[in-house]
Each structure stands twice: as structure tokens, then as C-alpha cells.
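Have a look at the structure below, then the notes.
As you look at this complex, bear in mind that one protein chain is not there, while each of the others sits in place.
This part shows chain A:
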Amino acid sequence: MASKEEILPDLASIVEEVAGVDASEVTPEKSFVDDLDIDSLSMVEIAVQAEDKFGVKIPDDELAKLTTVSDAVDYISSHS
């Protein structure tokens, strides 16, 4: 299991790559939609890259529940 401290910077760089949001903006309390202005299609791209990077499966119904960055970090941490 990867630690949350290890996951966050890698996830942040994926978000930067996909959505053009500066990685330093990707902090645990931020909401993907409301704070980082990431649309649902970009979320799918982020999920696909996160699956490859962390070796997890993120089904669409689980992805829909990942509201904040820390939701995503927790999910990846507990499923990798």
C-alpha cells in the first residue's frame, strides 16, 4: 500500500498534466469540480492515468464519489 504522502505529489502531477492546473494547487481539501474547475471528462482521464500509475482500478461509479483530492488519495491508498 502506498502512503498518502507518496500518492499526493504523483496525483497532483497527473492533474497538472491532464487539466493544466498547477500541481501546487492540488491540495487535499480541494474539490476537483468546484475548486480546480475540472470537468467530468478530465476526471475520466485523470482516473485512467491514476490506474496506470498506482495499479488500482477506479470504476466509474467509484470515480463519481471522489469529490475532493483527499477522497482520491484515500481511495488509491486503500486499493493499491
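The criterion applied here is as follows: contacts are C-beta pairs under 8 Å (C-beta built on N, C-alpha and C of every residue); 3 or more make two chains touch, one makes a residue touch a chain; residues count from 1.
As a convention for this text, contacts and distances are computed from a predicted model.
Q: If you look up the hidden chain in UniProt, what protein name do you find among "Bifunctional protein PyrR", "ABC transporter permease", "Beta-ketoacyl-[acyl-carrier-protein] synthase family protein" or "Sulfate transport system ATP-binding protein"?
A: "Beta-ketoacyl-[acyl-carrier-protein] synthase family protein"
Q: Could I get the residues of chain A that touch the absent chain, sorted low to high?
A: Those residues of chain A that touch the unshown chain are 17-20, 41-42, 44-45, 48, 51.
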